[in-house]
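Just one protein chain is left out here, and the rest sit where they should.
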Amino acid sequence: MGKRIGASTRDLIITNLVAIVAGLVLSGFLLLFLDINPIQVYSSAIKTLFTDRYMAAEVFLKATPFIFTALAFAFTYKANLFNIGAQGQFYLGSVAAVSVSLLLDGKIPTAILLVVVFAATLLAGGLMGAGIGFLKARYNANEFLTSMMSTYVALAFMNYLLRTVLKETKGEYPQTDALSEAAWIPRIVPGTRLHLGFVIAVITAILIWVFLYKTPLGFRIRAIGSNARAGELAGINSRRIFVIAFLISGALAGAAGFTEVNGVQRMLIQDFNPDLGSAGIGIAILANANPIGIIFASILFGAISVIGTMMGRMPGINVPPSIVSIIQGSVMLFVIAAYYVRAMIGIRRDKKRLKREEA
Amino acid sequence: MREEIKGNWSEIEIRNVSKYFARVVANKDVNFTIRKGEVLALLGENGAGKSTIMKILYGLYQADEGSILFDGKEERIANPKDAMKFGIGMIQQHFSLVYAHTVTENVILGAMRGVIPYAKAKEEVESLASRYGFDVDADALVGDLDVGVQQKVEIIKALFKQTTLLIMDEPTAVLTPQEADQLMEFVRQFVADGHAVVFITHKMKEVMEVADRIIVMRDGRISGDLRKEDTNEAELSRLMIGRDIVAPAKVDFEGSDHERSGLVVKNLSLAQGKVKLLDDISFHLRPGEVLGIAGVSGNGQEELCETICGIRAFDSGSVVLDGVDLSELSLRERIEQGVGYVPVDRHRDAMIGSMSLAENIYLKFSTDGDWNRRGLIDTNNLRQKTLESIEDFDIRAPGPDAPAGNLSGGNQQKLILSREMRLAKKLLILNQPTRGLDLGAINNIHSTVLKARAEGLPVLLISTELSEIFALSDRIAVMYKGRFMGIFSPRELNTEHIGLLMAGIVPDDMSHVAGEEIRAEVV
Amino acid sequence: MNVAVGILARALTMSTPLLYGSLSEVVAERSGMMVTAIEGIFLIGAWGGFVGTYLWGSALYGILLAMGLGMVIAAIYAFVTVTMRQHQVVTGTALNILVAGLCTYFQRVLFGIPTSPLKIDRLPQLPVPLLSEIPVLGEVFFNQNILTYIMYAIIPIIYFVLYRTSAGLAIRSTGENPVASDVAGINVNFVRYATVLFSGLMGGVAGAFYSIGFLGMFTAGIIGGRGWIAFAICFLGNWHPFGAVVGTLVFGLAESISIYMQSLGSAGFLPNEFFIALPYILTIVLTVSRRSFKVPAKLGIPYVKEGG
Partner (left out) sequence: DKSKDSGEKPDESAPAGDKAAADYKIVLILPGPINDQSWNATNYAGLVACNEQLGTNIEYVENVKSSDYESTFREYAERKYDLVMAAGTQFDEPAAAVAPNYPDTTFCVVNGSKADGNNVAPIFPKEYEASYLASVIAGNVSENGNFATIGGFPNEPMEKLLSVYEKHAVEIATERGIADAKATRAYANSWDDVALGKQMAAQMIDNGADTLFVYANEVGLGSIEAAKEKGAKFIGFSSDQNSVAPETVVASVVFDFETFYVWAVDQYVKGTLSGNKVHEAGIKEGIFKPVYGPDISDEVKTAVETAIDDYKAGKTDLSKYFDE
């Protein structure tokens, strides 16, 4: 038995590595169409990643919101629900972050302010999530659709606020005033942009793991997710689980608003981080929806995005930015395929053993 | 348009076929012959590999080794389409019907090409049905039909494709004895027309009744290939099981001297639209007593269990357990009160295959303070309790952390029973607890039921297996269309009586018995 | 009057690609396959339509290329979800990201960095003689381009195939109970590949409608979530071709009215953003208020034939 677990962990690592490399190779191959030498750009970008502290820190900076949106998707996924509206919940979280920060900064100490802002983002995202969960619980509304549509509504709502009450005092552009330094999340590595939000994200991921696997409520969420009817017959109220799971999921996505607004952007502007939601889905899948795995998968996606950025800045080469989507999409696709390959390897191994025993 | 069929072979030989699933050898070196004009019975315990070998013949699975020969000529059957070309039809163990479609649509599925002449197809379906005396409405939605009728739809489906070899995988499992007799009649008639039938079952009686030849399987291998005239039930049983089984002994119920009053159900009714799912049911189940409920499945047994457990609400009547009115309690509160329930479909209703044994035990205790510590699951304690269950119930499993889905059906059932026994302080409800299990597991579960009874627990036992009902029950009720046909002492009943009652007919010689018994029950 | 006719005509025009998309989604979902790559298929269709027309000078080539590329994406999707039995939502997400990158990337590979848009001739408006003279209706229904007219034909054809032929029965049964199909000698994977590829073909045309039929150019934001709208309409239309038609028209109309309100500028009494969000709010409301959905029983569930 122990041996088999060893083998399957090895399969997991090897197949996923192969998948990631395959994604990079495929994307690199496309660079040849623009007469760009993929080996050269990859190696120089990766080298910078290991030598330039600022760029290395950027990887973790990028990973921070990914961790939150990936957790958001993974959390409902555990309850066999689909929250594909993390983008919208993130927007509402951002609106909450910027509003509360602007309202309170300078009035209360930074530490308290940040706690309040963090709570506000959890609440904003969480309420939106809970609304989707409620529609599912009460009206059996397909959460896949409602969460998808809700993102567009949240976006319109954010744009409305940016154009009206949240508009900068200068009144020129649909964006808010910049937050004062008192509302910034402290940086943790001097000379880089990396801020405490990353640590918060990692801790959150660990807490979510503990919650899912070690607490009764987490257990009930997984139970409903694995076999809703059996869970219900065991006395678990699945409707309540829908609402709770979506509430937490939404809160997690909202938290990304906190790290992005108070940690990175320090203001809210239109068309802000438009790909966090879909990247979160990819990362969650890459990590098999495991909260701890999400930390690493997010760092990988952070690295892909930083590598893409660096490749786009190489003087005289300027790899087109679309390469980032291509790398992300193909890595995701290969990782998905790796699930199948692993299952096949497992079956084949079992069968071989069986035939050997039989003979 | 219809497909051409070339079903004029006279024998099929299955030669040295082996089939490996990832962790199971389903078939190993299987050899036998199927002949036209013969009923071949395939007998074996659960997991013996009966379905698998026939699915290989039907093209649903591919054999890892071996070959299939038609009149000595090897042929490849890559999919059911190939099988159909040879006139092979198969009725699956679990029906393969589309519930949302009509009978006609189900019958013609895969049998016609191009634009479908619905009116003509319907006529054909009706004429086939009447030829074999089946009462089936061609326009009905299959999902609305009784299982017995669904069975007939499956047969018509096969006949429509001009089947010359009909494989029936445990066809009687859901039928009343009378319906089963009708089916046997059909089988004889069909074979008399020069066709062949393979009849899969684990019921010895049916084998002796209908088979010409019997193949016995055990652990994926052939353990016997016999003519019916040359064998008997004892020999078959030995070939099938390979070891001796001692049935648990049972003492007669002597009334209870417990202070608790048990379960009192009065005038319980539940309707869905115009259909009465439960029709004025009353009984009193005393502590330490087993009340067996016989009947064809789908006659309200599941609804009865579920209303008592709180999974569904009922329309009128009352359910009182030890003086507590259950209708005021939620499902969860009833579990906390000590109502244990083993539902009929364990995969759907009772366990979570992807979770571990321990988590499956915990499933019904997640709100119980004794199982949690400081807001977290008390894992040490849970592990301990799971090990106890494994020990006490003889669950064959790698350990408490193995996924429950990897256990065999019997062991899964023992796991569930161990959990329900743990929580059943006041009442245990069992809905077909041994369905599809092999004799070893059945025996184990029967012992557990009798132990619960001895400990003074009231036990409501639902089963379609009459032998089980008779072996365990202190009293027997027969359910038909949501109604109790009466509550009887096992001594008052014989199989023929019960068969008629299950079909909704009160036998002339016992109508007064039934009436008295019911009246006596209403407290 | 003129304004109303315009609103209706535009609603119908904008409904055309949505209907191609939602009808194809109906067919695929009836076989159990949600084509969640639809957004990407639309996009690559728009791109292929543009490229084919631009490079080879004829809209016909554009449409053919759009169909071909749509089917390529659909084939990848089917391979991963049917053969590899992986999750449909997740696979679609990956493909949509990938396609977005690929279209932008190859647009640059092929056309470099033009400052003003590369234009192609739009499909002409083809007023149907006589019919287009009918007041209001004529202008709305019979002064459209060829893709819209083809759509008129496709609606009854899809209905007929789905409900009157053996192929349709096989598709519907496969979505309800693949085991029944399998046992009846129908190749479940074949059916699912076929419907997904059909979806790719139709989705490709839908995408091409935006570039060739409507705008005469390609930009990266050309689809902007409209694939998802088609996807949603399939749900709202209860997985029925006629339901999809009604759903599409309702949606097209909502969008058209929303644009009308926005076009009034400051005259609108509600904020612009409300009208922008209106179609999405409407979808949510419909999802909630719709009492009984007839979801194909095995929608989104891979068919495992032999298991381990």
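First chain written, first letter: the chains are A, B and C, and each begins at residue 1.
What we mean here is this: a contact is a pair of C-beta atoms (placed from the backbone, for glycine too) under 8 Å apart; a residue touches a chain by one contact, two chains touch by 3 or more.
Keep in mind the model is a prediction, meaning the values are calculated, not measured.
For the chain excluded from display, the touched partners among the shown chains of the whole complex are A, C. When the omitted chain is restored, the residue from C:79, C:159 or C:260 that touches it is C:260.
In the complete assembly, the contact with the undisplayed chain comes from C:214, out of C:198, C:214, C:239 or C:280. Considering A:105, A:232 or A:260, the position touching the chain not shown turns out to be A:260 (whole complex). Although one chain is not shown, part of chain A still touches it, namely residues 54, 58, 159, 163, 170-175, 178, 193, 260, 264-267, 269-273, 309, 312-313, 315-316, 318, 320-322. Listed here are the chain C residues that touch the chain not shown: 2-3, 6-7, 10, 14, 104, 107-108, 111-119, 122, 125, 210, 214-217, 219-222, 224, 226, 255-256, 259-260, 262-267, 272-273, 276.
Note that in this section only the chains that are shown with their structure count from here on.
Mean C-alpha positions place chain B and chain C at a centre distance of 45 Å.
Measuring from the averaged C-alpha position of chain A to that of chain C gives a distance of 29 Å.
Chain C has residues 308 in contact with two or more other chains. Touching of two or more other chains is recorded for residues 347, 350 of chain A. Chain C contributes residues 164-166, 169-170, 172-173, 176-177, 179-187, 294, 297, 305-308 to its touches with chain B in the complex. The touching residues of chain A, when paired with chain B in their complex, are 1, 210, 214-216, 219-220, 222-223, 226-227, 229-237, 346-347, 350-351, 354-355, 358. Across the interface of their complex, chain A is touched by residues 20-25, 28, 309, 311, 330-332, 335-336, 341, 343, 348-355, 359, 362-364, 366-367, 372, 375-377, 379, 398-399 of chain B.
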